[in-house]
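For reference, the structure I am asking about is given below.
Every protein chain except one is present and positioned as in the full complex.
Showing chain A:
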């Protein structure tokens, strides 16, 4: 892996377009001023309670995700290309999911092997032949993007189930505007604050035909012990919709109601932040106390819209991901605008042999893993870890894919020693309604705070940055 592409500095020490005045600001700001602003930012996050829980960490039940006060800049032409690519990709994802659960043209055409669908943990036979309202499956998608050079953005993975992080995108901007109004005066930064409006418009647009002209939308959360609970309550508040738990809802005659102080009230659209498995103890896991008994029957009867739809998990699978370029071509008839990271499917004999030979150079991922867990980063792994993965690969090659270790781009980041480059990724949020696709400019930039680290996940010591799409 060569030197990483830095988004601010040119190799010759010059500064790239979008960063010129930001660099000047960084150079002129006294160190103690930065430190002060950082502590103000932390205080702000702590006070509003924007915390997350880390699974398996009993010590700190609520932690702050570290916030880096130096924004990440994306120029307008860069964003326009990203945006076009995201719209294309998410349209293809929705068409693909609709096809998988209906006519299966893509399987008949041999675009993707059948067993990758039918043996996929995210596949839901209950959805087979059951059209969803307006044919949209992944209403809210988080597409993870990495950059490797001036020209190339790769899609690292698709999150088509219940992507999280958008509250950080919104709160990061809020904090930055409070702390550095002078910076916003100097830059024309595209606003993100209309995200809740866009989300609400999206949700309302996909209400089932039975809903009134003023559909009732709710956000279904697993409850306050979920790691993303802050985000759930934050979004419900911004959307002006009820934040409900499973026990607040009930189903009668295949219609969903919520329990209110004025009696039962009909619900039309559920923005659910609960996994498929836990949605309905009658249909899926019987031991789920988070869900709503009978919800699937109401859903199958077409009386309620779930966003995202049930069964979108197939698209999160990293083996399915490897077929996305073909899927995009098949469903849109166009070449993909955003590339995939070159991916070895360990289920294929030749690829597996190559992967086994080159483990120390590769990143190996479980096809249905997420959050940076269950992953081998070859160049940073111990010999023992590599051997462990070799065994795993040998016994269940279908469960893994491998990718070259990418030199993720870096952005200037405030660390203990001062300002230094750190690796970043980007998660834009793509909203698909019955009327159109909406994307708020930018997204959530995650940054690996440890020097050299490529793992940006908050559960693994990553932080976040405000993401600026410059409008000029």
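In this section, a residue touches a chain if its C-beta (ideal position, glycine included) is under 8 Å from a C-beta of that chain, and two chains touch if they have at least 3 such contacts; residues count from 1.
Everything below uses one rule, namely that contacts and distances are computed from a predicted model.
The protein name that UniProt records for the chain not on display, among "Ferrous iron transport protein A", "Alpha-E domain-containing protein", "Germination protein, Ger(X)C family" or "histidine kinase", is "Alpha-E domain-containing protein". Checked against the hidden chain, the listed residues A:17, A:197 or A:237 yield one contact partner: A:237. Note on the undisplayed chain: of the listed residues A:119, A:259 or A:358, the one touching it is A:259.
Across the interface with the omitted chain, chain A contributes residues 46-49, 223-224, 229, 233, 236-237, 242-245, 247-248, 258-262.
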